[in-house]
Structures are given as C-alpha cells and as structure tokens.
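Only one protein chain is missing; all other protein chains are in place.
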Amino acid sequence: MPLTMNREVFITCAITGSGATQDRSPHVPRSPKQIADSAIDAARAGAAIVHCHVRDPETGAPSRRLDLYRDVTERIRAAEVDVVLNLTAGMGGDMVFGPTEAPLPLKADATDMIGATARMAHIAECLPEICTLDCGTMNFAEADYVMTNTPGMLRAMGRMMTELGVKPEIEAFDTGHLWFAKQLVEEGTLAPQALVQLCMGVPWGAPNDLNTLMAMVNAIPPDWTWSAFSLGRDQMPYAAAAVLAGGNVRVGLEDNLFLDKGVLATNAQLVDRAVTVIEGMGARVIGPDAVRARLGLTKRAPVPS
Amino acid sequence: MPLTMNREVFITCAITGSGATQDRSPHVPRSPKQIADSAIDAARAGAAIVHCHVRDPETGAPSRRLDLYRDVTERIRAAEVDVVLNLTAGMGGDMVFGPTEAPLPLKADATDMIGATARMAHIAECLPEICTLDCGTMNFAEADYVMTNTPGMLRAMGRMMTELGVKPEIEAFDTGHLWFAKQLVEEGTLAPQALVQLCMGVPWGAPNDLNTLMAMVNAIPPDWTWSAFSLGRDQMPYAAAAVLAGGNVRVGLEDNLFLDKGVLATNAQLVDRAVTVIEGMGARVIGPDAVRARLGLTKRAPVPS
Amino acid sequence: MPLTMNREVFITCAITGSGATQDRSPHVPRSPKQIADSAIDAARAGAAIVHCHVRDPETGAPSRRLDLYRDVTERIRAAEVDVVLNLTAGMGGDMVFGPTEAPLPLKADATDMIGATARMAHIAECLPEICTLDCGTMNFAEADYVMTNTPGMLRAMGRMMTELGVKPEIEAFDTGHLWFAKQLVEEGTLAPQALVQLCMGVPWGAPNDLNTLMAMVNAIPPDWTWSAFSLGRDQMPYAAAAVLAGGNVRVGLEDNLFLDKGVLATNAQLVDRAVTVIEGMGARVIGPDAVRARLGLTKRAPVPS
Partner (left out) sequence: MPLTMNREVFITCAITGSGATQDRSPHVPRSPKQIADSAIDAARAGAAIVHCHVRDPETGAPSRRLDLYRDVTERIRAAEVDVVLNLTAGMGGDMVFGPTEAPLPLKADATDMIGATARMAHIAECLPEICTLDCGTMNFAEADYVMTNTPGMLRAMGRMMTELGVKPEIEAFDTGHLWFAKQLVEEGTLAPQALVQLCMGVPWGAPNDLNTLMAMVNAIPPDWTWSAFSLGRDQMPYAAAAVLAGGNVRVGLEDNLFLDKGVLATNAQLVDRAVTVIEGMGARVIGPDAVRARLGLTKRAPVPS
C-alpha cells in the first residue's frame, strides 16, 4: 500500500539515556528529581511519552538501581501533567572485549551482562505503561563494545513483559532486529499490534539513509504502530521523516544535546522544536490519552502517599 | 550512494499558476503588478526563485500575452529585493476532448495547442534566468483534458532554451518524464547538470507516495539539482520530504491556497512557513546568488528605463 | 509488509501486439489462424493466458476488425489446449500530431480516436475472459504520437467491462496510471481485487529501473493480482523480477522478437524460456484453471459449430 503521512503524531521524549553525555551538557538530568522534572517539562511541551533511564545522582553514570527507577516513576506519576511512562529495559546487556589480539577475557569492569529477571526487576517493580526491548545484538559505536541481546534473552524478557502487561517498545537498530521482532509476535512471545521504534543512524546499525528507512517502514506490519529517530543534528530531520512515512517521533537529550549548532538544548526545547516541525507540516500532536487509546495502554495510578 | 539530506536549500515560490484558483482566494494575484508584488514579497520571505505565470488582469484567466510577461519581468527585475526569475513555458499544450462517444473533434474553445516558437515567444523576449519544460504528456486532473508535450515538441522547445541560454527547469510529473529528461540531456538537446522539479501528487501523475518519490530521487543523475513539491495540504510535508531526500523546495499559491485548514495564505506566508520547516530540521535557506552559483545562472539586468 | 516471491506464477503470452513488427520477424502472426495457432502453441508451452491483438491478414498492419477478433476467439476456444483469452481494448486511442510549429490539425491518416462503445465492440461481441484497459495517456516512443486514454474514456470503458463481466487487465505504464486505476476501483467503476499489468521500460513511461518497479509494487493494494513485463532484451529479466517481487509474468512477440541475440523467437519459445527462468528460481508455473480460480474468471464455451 502507498505510504501516507501520519497526521496524528505522538512525540516520545528520551530524557537522559545512558550515554556518557552528562558532562557534555548541564541539561542532561542525573538525579531522579532532575529526570522527573525534565520529563514533566517535556510533557508540558508536548511529549505524550517520556522514555527514562536512571543515572547515579552524583556522577551521572548510568545505573540500574531500583530505588532510582522507583523515585523517577513516583515523581512522574505524581505530577500534575499527564504523560505515558516508558522505562528502558536495555541495561545489563553490555559486553566489552579485551584487545584485538586477546578479545577474551571480557573487560570485567566494563562488562555488565545479567540475567533476564534482573534486567526486568525495575519493570516488574514500577510497572511503567511501556518498556523497551532492544531487539538484537550489534557493534555499538565503540571499538570493543557489543550491545548484546540474544534471541534467548529477548524471548525471556519479552515473555515477562507480556505477563506483566507492560507494552514493549521494540527497538529495531537494523533490518534484522525488525525481522526478529516480527518473529516474536508470530510465535506469540509478544502480543500483536506491536509498537516499534526504528533507531536510525546509530553506529553500526541502520544508517541515516532514507532508502533504508523506507525499506524498514515498508516491512512493518500494517497493524503495528511505529516511531523513528536519529541522532545529533539528524534528530529533527528524522522527526520529519518519521511523520512523512506514517510514523511517530522521538526526540530528547538521550539522542541529541543541541537545539542549534553550538546551542545546548533542554528536553522541553527539543520537544518544542519537534512540535514546530510537525505542525509546520500540518500534522497534529496528540497527547497521552490518545496514545493510550491507540496502543491499548492502561494508565497506572500514582502510589498513594 | 546513500541519500543524504540537503542542508543548503533553496525555495522556489510558484506565484499564481494557471489553475482556476483566482476566484477561490483573494491572494491569487492576477495583474502583472499583483504578480510582481506577490513575487517580491515571497522573495523577501526567503524565496530564492519565483516561478511566474501571467493572468488576464480582469478575469484572472490564465494568459499567454507577451505584454503581461514583459510587465511582470520588468517589475521583478526593478525590485529592490533580488530574486531569480523563472517563467513558465507550459502554456499552449492543452487538449480538451469531446464526449467519450465522440472524442474528436477537440473542443475548440478549450483546446490551446500552439507551435514551439509561439510557446517560447515570451521566453525569447523576457530572457528569464529559468523557464519550465513540462517533460511529458498526461491526463491532468480532469475528465477530458490532456497536458500535451510530445517528444518532438519537447526537443524543439529544449533546443530553443539551450540556444537562448535560459536554464530549463524540467518538470517531471511521473517517472517516465524523468526518463525522457535524461534522454534529452544524453542526446545533447539540454545541457548537462540539469535542473529538475519532481511534481508529486498531481492527478494523474506520480502519486504522493514516499516510495515513488524515492524511486524518482534515486534515478536522478548525481550531478543534477532537483526540487520537489506536492499540492494542497501536502505542500509543506513535501517541502520537508524534498529536503530530507537531498533536494530543494517549492511552495506557493500555484499549488496550494491554504496556510492552515480554512486559513487562506499569501505567497509570503507559504514561503515563511517553509522556512520554518526547513530551519526546524536544521537546514539553511540560501538566496538567489547562491542559487546562481550552483546552477550557473547569470543575473540579467533590468531594462534601463 | 515485506515483499515475498511468488511461487505459483502464471504466464501471459502477448502474441502479436500492434507494433510495426510484422516485417521484422516471420514469427509475428498476422492472420487469425496464425495468431490463434501461435497462441495455442504458447499455451502448450506453459502460458495460462494469451493476450491477443488482431492484424490485417495481408499487410500485418494492426486492425480493429470485428471479424478478425471473432475468428481468433473462436479458433482459440475450439482448440484442444485450454487457455484464458485476453483481448486488447487498447486500439482506437491514437493521436498523431502535425509538425512542432503546427501540432494541429492532427495527422488525419495516422490518428485513430474513436468512442468508448466502438473501442469495446469486439469485447462485447467476443466476451473474452479478460480485456486490457490502458490506464492513462502518455508519449509513446515516437516523436508525435500520444497514446490517449482520458479519465472520461477510461471510466466509460471500465463501466462497460464491469457490466459485461469481462475482467479488466489494467495496464499501468507509469505510477500515475496505477494511481488512477486505484481511483477507478475506489469509486466503483472497476470491481475490487483488480488485476494490473506493470508495463516497464516502454518509452516514455516507467523506466526499466528496479527501484521504480518496487515503488509500483509497493503501491499495489494487497488484494490485487499483478504481473509485469519489459521490452526486448529486458523481457526475461523482468519475468524474473516480477516473480521475485511477488507478481506474474508476461512474455511474447508483442514485447520482444528475440530469443537470444540475433535469434528470432516464436511465442512458444519465449514462453518456454520464461518457464525455464521461473522454474530455475524454484517457482511453479500454473495453468488456466488455477488462474480462473484466483481471478474469479468463468471459462466461456466455444461457439457451437
């Protein structure tokens, strides 16, 4: 079928990520309060979904601590502004190799490979409406680092998400990840009408190439919902590209630190810019309730204090 | 080669066209003064090129009168703001048929099929920097109308453009038009490093389908310069699509009357909106001198008064 | 959805066409008997469908004579070998212009523009299972010739096909023709689950470019059946391309005279070669009954003699 533009677009704001960006911009939030505040500001600016990692409040280093996730979750749920919470489940699949003449043993201090239950602990605890599922294994930007999510691990984590009633946002960093995602749905590990995020231009996954994006878009089952993003100065172009090809938008400091060349951005500013581009093309930005209706999500109440 | 975004974009504003739009919006300019004024406003808003038809000053009906083209040309050349002038050479190829049980004779009052020299008379007279070459024959929106430009006619007109030193902007309304344009360059009728406009979503040419746009873009020789547009509410989306796929932008009242749903636009407002979208994606809008440098145009002096 | 190969392929053999090929190969059939015999041989070689034009038995010039169509039809229906009959409805839309300085009046001797009822007379008479509908207007190979099928004419002819119960094979020579075909189905002029033939590499329609083919294939509604072909030495490559992209195959002397470089072919030889390529790729060639089941055709009995 011909590809038609999406005229009812939702924006996900990826608030902080787990990259070593915290010292490159003062706007990259570290503490749960900073992360929640930045997420709430992004929601006010128009983000229907906030995608959150947590960081060590002192160093800003990426963290998997449950109490930090819980704190972020409670703060966001308690906020006056409504937003769909999406927590990463991407941590704990990091392998870092030794030198090229002796790749094993793995570098113990940098490698973080844990079991499925441990990777899902904060999801089971916080029950966000959405959590991510990085749908494959690949070289990831650096010389010796492999983002590692084997088929076995993905099936185990996918089953847990299905059982918890947390909607997976499948992250497809290349065409093979999308293929495996479809396999997960076909075999029943994931529910139908899946949600997929096309992650473009992340070295060394699918490049920032419009032909490649289109091949991926053409391969998405028609009853799925999808979004796409790219990095750095390609963040806003891919917001436009996603809308044009029928998808939704992700922006935020996880993927890009700059509003304009040399101008550091806040999450709210990036969402605001995306709104400008989307509305400039004549599409409408929809809010969290419309997203819940489309994706079949159920809003979870804040923990009573 | 992978498709990469254009970060130095020029905007063409198509000022008035020859559609029956003059009664649908008060902003569609009719007289040479109105057309020139609207073009100059568009240039001020950021258009590097203005693409002009002329109309009967009273009725607004499309016209081929030389004096009107001359008047528009002189006014634009005399303006304080600089802009590249692009005049249509699309008039005079209109065939309208009789009823389906008797398609011939042609409807005499509606058919306007003239010879190559006559179609080029105002180009030879006004010597705009650019003129259009509608690179094929096709059903055009209505039941009985055929936009008619045979290969023989296109070769004759193309040769005249080459001899006059007026850069053709090849209008490709479908993939076959682009194919023939490449043939014109290969055989030497048109100069290399051609300029092509991909006209998307004009019934019944190439549809507003991103796969089709990409197929056309992939087929453009790497040393050509290109632009793309679509109609109505798809005007701004295709401004974004063109930039993303490596091309340039055309907006204006010829193709779309509305700024937002129910809000009639001026040419300057449409250019301004395009600038917002383009800059929102992080690209820069370039001016007439940069366009001249890229396309090898020579600015013509206004006629001394 | 991803594009998957067709493993159950039907072959259409286009027996003779209306090109000026009859003096370029002794195998191009002219008389009804020659055309029927060549069609029957093609069916024996594996063609499930034969697409026939008729010619003047003496000169070989293309013809619209009813008696010739009737003769071909009766001979094919009376044959021992079963095959689906597809008659052209493409004749009678030929416009040839005067010189480029005076395109009108049309060249009277070469122009053949008749009404819808006249274009359909042989279809109404012979009631083939399929007839073609050339779904647009375009420059066609030569300098001054336009293949002319206006929207009004296509609607009139399409309605007649629907009323007669003759399945239209929509010929799409470019992306805009396919767009209009979808419009005809949407508005109810043609029945759903349409059949479309993608005509590639016919100057000046869609070029022989795999990206363009894919854009068209991606734009075909999922419940349609399609086929594709190209000309000359690209006939067999496009047989393979069509199968790979999920479609069916057309070969035959209408589109290509040669089996190998310098070796003139018969229709049966071209079908046989296509079978080799299709089966070489592991697909199966299906026969007329399987085609009827897929397309919802009803075999018509031969006229009792």
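Chains: A, B and C, in written order; residue numbering restarts at 1 for each.
Everything that follows uses one rule, which is that a contact is a pair of C-beta atoms (placed from the backbone, for glycine too) under 8 Å apart; a residue touches a chain by one contact, two chains touch by 3 or more.
On a predicted model such as this, the values are computed, not experimentally measured, just so you know.
Taking the complete complex into account, C:G282 is the one of C:P26, C:P222, C:G262 or C:G282 that touches the chain left out. The chain that is not drawn here is touched, among residues C:T12, C:S38, C:S63 or C:N211, by C:N211.
Considering the whole complex, the residue from A:T4, A:T175, A:Q193 or A:T276 that touches the absent chain is A:T175.
For the chain left out of this panel, the touching residue among C:I35, C:L106, C:A219 or C:A241 is C:A241.
In the full complex, subunit C contacts the hidden chain through residues 2-5, 207-212, 214, 218, 233-234, 236-237, 239-241, 243-245, 260-261, 273, 276-277, 280-283. By the touch criterion stated above, the residues of subunit A touching the omitted chain are 97, 99-104, 106, 111, 113-117, 136-139, 142-146, 148-153, 155-156, 173-180, 183, 203-207, 209, 211-212, 214-216, 218-219.
Everything below uses one rule, namely that only the chains that are shown with their structure count from here on.
After Cα superposition, the angle needed to carry subunit A onto subunit B is 180 degrees, rounded to a multiple of 5. When C-beta pairs in contact are tallied for every pair of chains, the largest tally goes to B-C. For this pair, subunit B with subunit C, the centres built from the Cα atoms lie 35 Å apart. Here the spacing of subunit A and subunit C, counted between their Cα centres, is 50 Å. Contacts with at least two other chains are made by residues 218-219 of subunit C.
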